[in-house]
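Dropping the structure in here first, questions after.
The complex is shown incomplete by one protein chain, all other protein chains being positioned as in the whole.
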Amino acid sequence: MKRFIGFIKKEFYHIFRDRRSLFILFGMPIVQILLFGFAITNEINNVDIAILDHSKDATTTEIINKISASKYFSIKQMVAREADIASVFEKGHVKAVLNFEKDFSQNLIKEHKATVQIITDATDPNTANTISNYVNAILQQYQKQLNKDVAISYQIVPETRMVYNPELKSVYMFVPGVMTIILMLVSAMMTSISITREKEMGTMEILLVSPLKPFQVIVGKVFPYIFLSIINAVVIVVLSIYVFGMPVQGSLFLLALESILFIISALALGHFNFNHFSNATNRDDDFFNGIDASCDIVVWLYFPYFEHAVTASNHQQYHSCQMVHYHH
Amino acid sequence: MNKNKVIQVEGLTKMFGDFTAVNAITFDVEKGEIFGFLGANGAGKTTAMKMLIGISKPTSGNATVAGFDVYTNAEDIKKNIGYMSQKFALYDDLTVKENITFFGGIYGLSRAKIKEKSNELIEELGLQDVANQLVGSLPLGWKQKISFSVALLHDPKIVFLDEPTGGVDPITRRQFWEMIYKAANQGTTIFVTTHYMDEAEYCDRVSIMVNGKIEALDTPKKLKEQFKAANMNDVFLKLARG
Partner (left out) sequence: MKTILYIIQKEFKQIFRNKGMLPIIFVLPLLQLVILSNAATFEVKNIKFGYIDNDHTSTSRALIEKFNASTYFDVLTDFPSENIGSAAMLQGEVDVLLEIPRHFERDLQKEKRTNLGVTINAIDGAAAGVENVYVTQIVQNFNQHLKVDLMQISDKQVQPVAIETIPLFWYNETLNYKTFMVPGILVLLVTMITLFLSGMNIVREKEIGTLEQINVTPIKKSQFIIGKLFPFWVLGLGLLTIGLIIAKLIFDVPMVGSLVLMYFYTSIYILVVLGIGLFISNFTETQQQAMFIAWFFTVIFILMSGLFTPIESMPEWAQIITEFNPIKYFVEVMRMVMLKGSGFMDILPQLLKTLLYAVIMNGLAVWSYRKTN
């Protein structure tokens, strides 16, 4: 037991002496959570749009004023001709152009109907769709105002309730994603690196001929990283609760349990990586280290990708955790 | 400047923070000499050598190598020296021939010259069978010999060898020293660090460094007389123990 504790101590020394890596390990989750909380959202705000107004009459002016008053849009420029729309989009300055037909007011009075085109730059389809819907909503609102005197019948009014996240904050969505990835990084990557290193330096052999049982060596290697991972998880949860007011409605105990389970499986993955790649090569021969290093690269390169798969969509692995988080 | 002195060092010092790794060493090396640079591990041999080959800036003192100042003309020094580091430093994932071609190329040798040299070298070392094999797959002893030959590729005036025979068997060490003698006979100055004291006997002159200082400098024979020792090993032990 004493030997075992000594071994764990050694692992901690390794970790704490590489300050650059340590700084990144702890800095990363904080920076990411802050970015997601303060900078990154999918919400549409202040989108730059352009107007092509063929009528320039009272009604179109009023509509334009309404749109520019909304917090969603700011009118960046006026376009003179249809032919100019393409070049405006190609410069990438605006995301949408509203094209009011000729004699807009008159048509509205005479024909009870007037047309406006909402031309969006749909290279980003979601934004385009949302812009289109928002403009539509503003126009509907205005139309309702015009039709004040006309009795509108049969109305079903949806009363929408956004549960679990009434303000639709995206940070809540990203917290579990960031957590997953950081735990993955610390657990899987750090262990596989540390073991590979031990092998490369030849110290693994010394450990294996020592009276420590192989089981103890593995546990001793893994333990410090479990510890680090848990600290990271706690930092993330504390940040999201106290900085972003994330409601934790479920049991924290269950969350902790889930996290530990996840950490352990990630650690196992770390060991697997190492075993997989080192079995494939002959460690006694320096020559193969090069190849081995490149295998590490492959593993490394994947992580940022996973991260975005995780944060951008809903990662299944942590889904249950999320539920624990927000429900009950 | 004395034409025959290819290395002149005076009061050369290197400090890392408060720690003085090399403490005001002074010595000369003559043309064509095999100069043994001895010392225990951590005595400052490698640091001193790195200053001479222009990859580490001295804190104070003066030194010229092949007539060039280490402060101002480090790049000119590099044209005139060869270097073989403690760590095997050829590319494991290149073949013997490719390594030779590469290093020949960066020393600015012509294609024809590289070809001629590499054929000569392969023949001399008896590497015909493995010339197209990756260096990484060769035994350490062979690697060391190839390293040394690569360091001589551009016919440098001086070759610096940093513990060239570390970890190889006595037979290979013997062969290695034969290569060193051959190079010295052709007029190349050899500057070699080692902590094998039997190798020190092969040198024309040796210096012994203890804790950053040169404590003794003479021919092996005279040193043995001076310290009343039977061999260089005893000389070294006497010095190192103070």
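Should a chain be cited, it is by its letter among A and B, assigned in written order, with residues numbered from 1 in that chain.
Everything below uses one rule, namely that a residue touches a chain if its C-beta (ideal position, glycine included) is under 8 Å from a C-beta of that chain, and two chains touch if they have at least 3 such contacts.
Not measured: the values here are computed from a predicted model.
J.: Which displayed chains does the hidden chain touch?
T.: Its contacts among the visible chains are A, B.
J.: For a quick check of understanding: of B:Lys78, B:Lys143, B:Lys157 or B:Arg173, which residue touches the chain that isn't displayed?
T.: B:Lys78
J.: Please pick, from A:Ala122, A:Leu212, A:Ile241 or A:Ala256, the residue that touches the omitted chain in the full complex.
T.: Answering carefully, the residue with contact to the hidden chain is A:Ala122.
J.: Based on the whole complex, identify which of B:Glu30, B:Asp69, B:Glu98 or B:Asp204 touches the chain you can't see.
T.: Considering all chains, including the one not shown, the answer is B:Glu98.
J.: Which of these, A:Asn136, A:Thr203 or A:Ser251, touches the one chain of the complex that we don't see?
T.: A:Asn136
J.: What residue numbers in chain B mark contact with the hidden partner chain?
T.: 53-57, 74-76, 78-79, 81, 83, 85, 87-94, 98, 101-103, 105-108, 134
J.: Footprint of the hidden chain on chain A, which residues?
T.: 18, 20-21, 24-25, 27-28, 31-32, 35-36, 38-48, 89-92, 95, 108-109, 112-130, 132-133, 135-136, 139-140, 142-143, 146-147, 149-170, 172-173, 193, 290-291, 293-298, 300-301, 303-305, 307-309, 311-314, 319, 322-323, 326-328
One rule holds for everything that comes next: only the chains that are shown with their structure count from here on.
J.: Need the CA-centroid distance for the pair chain A / chain B, whole Å please.
T.: Roughly 56 Å, centre to centre.
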